[in-house]
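The structure appears right after this line, and notes come after that.
Note that this complex is displayed minus one protein chain, with the remaining chains in position.
Per-chain numbering from 1; labels A, B and C assigned in written order.
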Amino acid sequence: MMAGLDVYALAAAALIGLGFFGLIVQMHPLKRLLAVNVLGNGVFLALIVIARRLPGGPDPVPHAMVLTGIVIAVSATAFGLALVRRQARDEEGDDE
Amino acid sequence: MTLPGVALLLTGLLFYLAGTVGLLRFPDVYSRLHAITKADNVGLGLLCLGIALLSSSWGIAALLALVWLLAIGAATVGCHLIARHSLLERQRGRRE
Amino acid sequence: MIVVDTLAALILVVLAWRCLLLTDLFRSIVLFIVFGLLMALAWARLDAPDLALAEAAIGAGLLGVLLLGTWRAMGSPDGDHRQPGRALQVIAAGGGMVLAVLVGIALHQLPVSEQAAGALALERLDEAATQQPVTAVLLNFRSYDTLLEMGVLLMALLGTWLARVPLMESLSGDDASRGTELLPVALRVFVPVMLLVGAYLIWAGTHSPGGAFQGGAVLAAAGVLLALAGRLRGDTGDSLPLRMLLVLGLTVFSLAGLLLIPLQGAFMAYPPTLIYPVMLIVEYSLAVSIAITLVLLYTGSRGLRRGPA
Partner (left out) sequence: MSDALLPLSVFVPLLAGVCVFLSGGGARSPVALSGVLLSLAISLLLVMAVGSQGTLDHALAGWEPPLGIRLHADGLAALMILLTAVVGALVSLHAVGQFAGKSEIANRFWTLWLLLWGSLNALFLSADLFNVYVTLELVTLAAIPLVLLAGSRQSVSASLNYLLLALFGSLLYLGGVALIYGMTGTLDLQLIGERLPAGGWPVGVATALIVAGLLVKAAIVPFHFWLPPAHGGAPAPVSALLSALVVKAAVYLLLRLWAGPLQLPLSAPWVAQLLGALGAAAIILGSIQAMRQPRLKLVVAYSTVAQLGYILLFFPLAVASAWQGAVYHGLAHGVAKAALFLAAGNMLYHLGHDRVAELRGMGRPLALSLGAFAIASVSIMGLPPSGGFIAKWLLLQSALEQGLWWIVATVLVGGLLAAGYVFRVMRYAFMEAHAGPSVDRAPTPAQPLMVWSALTLAVLSIVLGFTARPLLTLLGEIPLGGG
């Protein structure tokens, strides 16, 4: 149990770090959106790792928090993608 | 029921392995499709069968059968569309 | 099983690493989708089947299709070869590492709380009229969060509309989906099955993994499938009935909460006899709004209409 828990905690920390790194070094907006999502998944993973430590079953509160978080992240990303498409279309207008 | 179940699982995994090797090593779209759909459908079938044996419950077995059927259906349609798309592209290329 | 977990965690990190560092945009997107699927596997391993369902349907599925569609709409760019300055790279790498190490240490040394809210939630499931702890938290103990979240969905959609670049309005059906016998048959089989599974998942939320979000996502996936096959087209105008469906969840949920204030003295508190029916109604209206919002977030269009059969 403990060992499995640590593995995912490490992964969570690594994903958070990677997301931060990607957000800064990437120039393309679509890649930066992916980076933010990776960061988000790291945070969600950390929450679930924490939820597992409750004796007597996984803690439903962080589970609910992550479910809410996933829906928020996906809808914000969908909006972001619409903005990325708009930006690409505007730039296309320049070239012609 | 454990031994045959595990044996089926392992055989299923072998099929997956073969399918993946085919996907990576075969030269063109059609042979890759061939490798991945054939091998993976069988692999999934064997996995389902193995898990059904291990669970030794008719209800779960029925659900697994449904999973397999739906997956085969999805794979068939997907494979068909990819192959068709690739064929149309090639024809268009020849015409130009 | 430690081997499986270690492997899964390792692959997750490697996938994220590759996904963020490749210059090829298409490969990054594909790796991100695989990352999402593996995330779903990780959720399942971490005793979070609800999240596995949501991640597979929304995170990997819907977002994946949307990413690929956006990539195509942008004219399939191969990537971005701009390089940030050396100083920025060093800051990013250093900052990322410090962040990861700090979070790692904090997670490792985190003291375990004796009296978690979750333990209390598990104890008092019966009062929430559901056997499913996550649903109890989402729709009862912390229903306010869920309600506000519907506002987030609505505003993300309004933002998408204001960006004015629908994905599906201009897209003429793909060559490969025209004139094939197989696709209509497949749709006839898969779409009803998906609708059934979606409706079941919403209902199942009251006693086992599932609920409005997972069910709504599956319903949305059916819609996206229809849109991909050209059966459902984006429309340029929004109609009143559609707008009503979009805000159905938010309205029903908040009105149920407000109207019962005089009865129970608290917002969103339901009398014991009414809990179960109220929750079921709320779940289905939430799911309908979620499904339609997600489909529209995918098409990016103001409305929907039937495409040619």
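Here is the rule we use: a contact is a pair of C-beta atoms (placed from the backbone, for glycine too) under 8 Å apart; a residue touches a chain by one contact, two chains touch by 3 or more.
None of the values given here were measured: they were computed from a predicted structure.
Asker: I'd like the shown chains that the missing chain touches, ordered by label.
Answerer: A, C
Asker: Among C:Arg72, C:Arg124 or C:Arg188, which one is in touch with the chain left out?
Answerer: With C:Arg72, C:Arg124 or C:Arg188 as choices, the missing chain is touched by C:Arg124.
Asker: Write down which of C:Asp47, C:Asp80 or C:Asp145 is the residue touching the left-out chain.
Answerer: The single option touching the absent chain is C:Asp145.
Asker: Among C:Leu20, C:Ala57 or C:Ala163, which residue is in contact with the omitted chain in the full complex?
Answerer: C:Ala163
Asker: Quickly run down the residues of chain C that touch the omitted chain.
Answerer: 102-103, 105-107, 109-121, 124, 140-145, 148-149, 151-152, 154-156, 158-159, 161-163, 240, 243-244, 246-247, 250-251, 254-255, 257-258, 261, 264-270
Asker: Against the chain that's been left off, what residues of chain A make contact? List them.
Answerer: Interface with the chain not displayed, on the chain A side: 16, 19-20, 23, 29, 32-33, 36, 39-40, 42-43, 46-47, 50, 53, 61-62, 65, 68-69, 72-73, 75-76, 79-80, 83-84, 86-87, 90.
The rule is short, and it goes like this: only the chains that are shown with their structure count from here on.
Asker: Just how far, in Å, is the C-alpha centre of chain B from the one of chain A?
Answerer: 30
Asker: Among the residues of chain A, pick out those that touch two or more other chains and give their numbers.
Answerer: none
Asker: Residues of chain B that contact two or more other chains, please.
Answerer: Residues of chain B touching two or more partner chains: there are none.
Asker: Of all residues in chain A, which touch chain C in the complex?
Answerer: Going by the criterion above, the answer is residues 3-4, 6-22, 24-28, 30-31, 34-35, 37-38, 41-42, 44-46, 48-54, 56-68, 70-72, 74-79, 81-86, 88-89, 92.
Asker: If you look only at chain B, which of its residues touch chain C in the complex?
Answerer: The contact residues of chain B facing chain C are 70, 73-74, 76-77, 80-82, 84-85, 88.
Asker: Considering the complex alone, what residue numbers of chain C touch chain B?
Answerer: Interface residues on the chain C side: 174-177, 180, 182-183, 186, 189-190, 193.
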